[in-house]
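Shown here: the complex without one of its protein chains, the others still in place.
Per-chain numbering from 1; labels A, B and C assigned in written order.
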Amino acid sequence: MQIKIKFFAFYKEKTKTKNTIIEMQQNATIQDLSELIIKNYPNLSKFKNKFIFAVNYEYQDYKYILNDCDEVALIPPVSGGSK
Amino acid sequence: MQIKIKFFAFYKEKTKTKNTIIEMQQNATIQDLSELIIKNYPNLSKFKNKFIFAVNYEYQDYKYILNDCDEVALIPPVSGGSK
Amino acid sequence: MIKITFDKLNPELITNSIKNPNNGAVITFLGTTRNYTENRKVLHLEYEAYAPMAEKKLNEIIKYIQKKWDINDIYIAHRLGKVEIGEISLVVSISSPHRKSAFIACEYVIDTLKLTVPIWKKEFFQDESKWVNEPKF
Partner (left out) sequence: MIKITFDKLNPELITNSIKNPNNGAVITFLGTTRNYTENRKVLHLEYEAYAPMAEKKLNEIIKYIQKKWDINDIYIAHRLGKVEIGEISLVVSISSPHRKSAFIACEYVIDTLKLTVPIWKKEFFQDESKWVNEPKF
């Protein structure tokens, strides 16, 4: 199945990638995706334990089972507005 | 000594008076003034225990001793702005 | 800055005058005239002040919040006279580097203003008019 991946802000700059599509096996989890991302973008490996994911605009944890055509975003720490 | 008296809002309408001057004896207190006001404006008598006074723009209690030329205001319950 | 005036209040001018590049947060409170009070239709309002005392009391409030919450930029404006429904009777605008303290200070100003500042409101209904908090016996 195909998963759409989106990178933003800090992660977009590190990966030099805004959008990409990753081919994954049925029943793959966010945990699996996380490992695939590190394999494809090794300079993200040191941030791995900070990864936060959203699937189809909703935060999801590592056990979440992905579906074909899901839009997954790697979400940097949020800092909207001013303090 | 002469005391300037100011009435506002509800009290101004009840007394039909905005400003007046009352002649009082030396060392007269707000308590004395309060009684004089009721004598001069009998229709205020039922509100007597609600009277709040300010002397020269500062809230003062009934024991306050007045001085010549003091500006005393009878202050209705405050309701500035909207709730 | 304090303004007690019979003129219409202009919240844009007030907010702009206290915006400040050292401060990240601006909070502006507008008190507006409601069309109903306790289910009675209000036609308009009238405000009356003991102006010099009101200014003194507002200055005391400003000094207190400047000391307590380290807030420099504050503007309090109160309208007097006839105020139509939907018009603004009170503007409190505070800017601060710290959002939390600006919120606390803004609420403190309004709460204290309503307790201690000699300004009175008269509500005009279809059949009568009444001072808010008129003394009862």
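Criterion: a contact is a pair of C-beta atoms (placed from the backbone, for glycine too) under 8 Å apart; a residue touches a chain by one contact, two chains touch by 3 or more.
On a predicted model such as this, the values are computed, not experimentally measured, just so you know.
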Interface with the unshown chain - residue positions in chain C: 11-12, 15, 19, 21-36, 85-86, 97, 99-100, 103, 106-107, 110
Given the full complex, what residues of chain A touch the hidden partner chain? 6, 8-10, 12, 46-47, 50, 54, 57-59, 73, 75-83
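In this section, only the chains that are shown with their structure count from here on.
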Here the gap between chain B and chain C, centre to centre from mean Cα coordinates and rounded to Å, is 25
Would you mind pulling out the distance in Å between where the CA atoms of chain A average out and where those of chain C do? 49
Could you check chain C for residues that touch two or more other chains and list them? none
